[in-house]
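Just one protein chain is left out here, and the rest sit where they should.
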Amino acid sequence: MKASLLTTSALAMLTLSFAAGGANAASKWDGADDLPTSPLACDANGAAAPAAAKPYDGGQPTGAPDKAGKEITVVDVPKLIGIGYFNATSKGMQDAAKELGNVKVTTDGPTEAKIDEQIKFIDNYITRGVDGVLFAANDPVAIAPVLKKALSKGIHVVGYDANSTPDAREWFVNQAEFNGIGKSMVDSMAKEIGEDGSFAIVTSTFTTPNQARWIAEMQAYAEKCHPKMTWLETVEAQEDNNLSFNQATTLINKYGDKLKGLFGMTSVATPASAEAVTKAGQCGKIAVVGLATPNAMKPYVNADCVKSVVLWNPVDLGYAATYVMRAVVDGKLKPGGTSVDAGKLGKLNVINGSEILLGPPFIFTKENVGKFDF
Amino acid sequence: MSAAAIASSASGRTGVFRRLAGQELLLAVAIVVLAVVVGFINPRFLATRNLSDILLGNAYIAIAAVGMSMVIISGNIDISVGALIGVLATISGSLAVAGAPTIVTWIAPLVIGVAVMAAQGAIIAYLRIPAIVVTLGMLSILKGGLISVTGGKWITDLPQNFHLADLSLFGVPMPVIIMVLATVAAALWMRNSPMGRAIYATGGNPEAARLCGVNPQRTVLMVFALHGFFTGLASLVYATQLRVIQSTTPQGLELTVITAAVVGGVSILGGVGTVVGSTLAAILIAEITSALVFINVSPYWTDALRGALILATVIADILRRQRRAAQGWKR
Partner (left out) sequence: MSATIETRAFRAPRWLKRHETLLAIILLIALVGLGLLNDRFLTLDNLLNQGRLMTEIGLIALPMTFVIITGGIDLSVGAIVGLCAIMLGYSWKTFGFPLPLAIAFALFVGGLAGFVNGLVITRVKVPPLIMTIATLALYRGLAEGVSQAHSVRGYPEWFYFLGQGSVFGVPTQLLLLVLLTVVAGVVLDRTTFGRALYAIGANETVARFSALPVDRVKLIVYTLSGLASALAACVLVSRVTTTRMDMGAGYELDVIAAVVLGGTSIFGGSGTIWGTVIGLAMIQLLKNGLALTGVKGDATIVVIGVALILSVLIASSLERRRD
């Protein structure tokens, strides 16, 4: 009797989830967030309408000691350590520190992308007493209280890669605008699979803020400029190589010929998707477009399985973030400033009030991928 | 529960055999039924390519579950297995990139796996520290140590002949062969060898086992050493499958392996279960994961559904056992 009761309830759950699945027929792509999108124009330069200059909206430290020109110790707390992407940003920071000569940067962070752990790391460094904190947030809102605590103790706070709420940090170095990435990704895919191709997405988790933003912008841009392209499905694969591979393989097997392209939304998902396509013998038949570091993609780019890898240069990102921190401490970058000098990168512009734009996305191809080592 | 196990094994191997065959049969049936049902909804699920991909992509979990079920049968547990697989994979890959001969890169994880697990087994058996404490501590040590040493740098540029998992014998891919061989060898050994039966005895009732002349300490040490071997084997398959090695501990792997062992009918009370069951369970769980994608379950609900199915399987198993035991007593 108990067994049949349990079986019935199990069946009920199954039916419910089918219903839930069906009812959830995607009016929007899975994994996108609900924030407003602003797709760029469809033409080649895709210039956004010049936005009215926003007033500065960052936070400010209280009672920060004047260390202009003096040596400062800075801690970098990325989302997690142990992936190529943040190894690259860390390298960029070390390069900048060596050039500047009066900055000491240490990278330390959780081994898994957990916001609670990241908060504890930052908190410990606040207690230790550092001059500056560089961060890439696992969650923009959850990280705000501890960053504000840092500001209140006179510590400078600059973010990169993944933003927090604006009032919790002084500046945010943005690798590329979300809509710019959306455009690059979708345009690259359209070029490879054609205007009526269908594609699927492999992402880390649906709750990772950057990925969710990119997917939302990709959807808005595709609707606007490539309306006949079909989105099939989005799957989660954490930051795990093997899991991403298995998920991508499942997608390939499920859709067969219908699947013409795969988007990889993280530096783990893209090489794994490329591997899945290679193993399935579909190189050239299924396009792989995504964000990834060049080292992981070299075998696939060289085998012509992947035509282009969209990214920015994370080494440059870390490099710029360090220069911004130095400029803030030296008083050279103040609220209301419009640009900052970033060493070999030249002058970077301030956008959106308190963001500093690194530049347009960088595309790694067969020709240039060999020149990079990260 | 363990009393019942002893009682029925005392009634002859047939009693144990019949009970164990129940769970394995249940799992095998579930695998087939699920495949048929999903194949109905989306015929592409039944394509040879897909079925073999499910096996290939998850063989390493089944291999690790073989060792894990032996550990659980002996009355212990190991939560460091995921971290160890990450470490062994990194060692193997690093050796390959450094130019070591391929056979060395394949043997190294096996040897080191045995060494590390045997060390844990020794602490558990002879120093009497509970397995959960030792393996929890070891999990931390391995996880932190791995990042400390590698800095999280991925291993790329692996030499071509490193990829054991790409090879095949008589058309059957290596991971499947290793999985089947490991399962069959372990199953036969557990059932027929005195040490194998000692493992069941130690897990079922250590006092009674000692009175029967079994040395529980040595048994536990052996079990962990063997578990280390299978972990090494699993890490080999795991490492040689893809072109890059991630150099971090695969998240949540230990829980997946334990779940496979447990769903496979290995009783956490010790003394009951088989490795065949755990391999079948690993395959079933992998199949469920793929099936949920194929039948278009909303991706937000896939994890909940998988959890529910695992729970249902476990409850069904326990109920079935109780009904058997009740019948047994009546006789």
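A and B label the chains in the order they appear, each numbered from 1.
We take it that a contact is a pair of C-beta atoms (placed from the backbone, for glycine too) under 8 Å apart; a residue touches a chain by one contact, two chains touch by 3 or more.
These numbers were taken from a predicted model, which means no experiment stands behind them.
Enquirer: Looking at A:Ala142, A:Cys283 or A:Leu345, which residue reaches the missing chain?
Expert: For the chain that is not drawn, the touching residue is A:Ala142.
Enquirer: Among B:Val104, B:Leu255 or B:Ala326, which residue is in contact with the omitted chain in the full complex?
Expert: For the chain that is not drawn, the touching residue is B:Leu255.
Enquirer: For the chain left out of this view, which of B:Ala122, B:Leu136 or B:Met195 touches it?
Expert: B:Leu136
Enquirer: Residue-wise, where is subunit B in contact with the chain that is not depicted?
Expert: Interface residues of subunit B facing the absent chain: 77, 79, 123, 127-130, 132-134, 136-148, 207, 255, 258-259, 262, 267-269, 298, 300-308, 310-311, 314-315, 318-319, 322.
Enquirer: Tell me where the left-out chain touches subunit A, residue by residue.
Expert: Answer for subunit A: residues 2, 20, 31, 33-34, 81, 106, 108-112, 114-116, 119-121, 123-125, 127-129, 139, 141-145, 205-207, 212 touch the chain left out.
What we mean here is this: only the chains that are shown with their structure count from here on.
Enquirer: Averaged over CA atoms, how far is the centre of subunit A from the centre of subunit B? Could you give it in whole Å?
Expert: So the centre of subunit A lies 35 Å away from the centre of subunit B.
Enquirer: Where on subunit B does subunit A make contact in their complex?
Expert: Subunit B residues touching subunit A: 42, 44-45, 47, 49-50, 53, 57-58, 143-144, 147, 150-154, 156-157, 238, 241-251, 289-290, 293-301, 304-305, 308-309, 312, 315-316, 319.
Enquirer: What residues on subunit A touch subunit B, complex-wise?
Expert: Counting only subunit A, the residues touching subunit B are 2-3, 6-7, 10, 13-14, 17-18, 20-22, 24, 30-31, 81-84, 86-87, 111-112, 206, 233-236, 238-243, 245-247, 249-251, 253-256, 268, 271-272, 275, 280, 295-296, 298-300.
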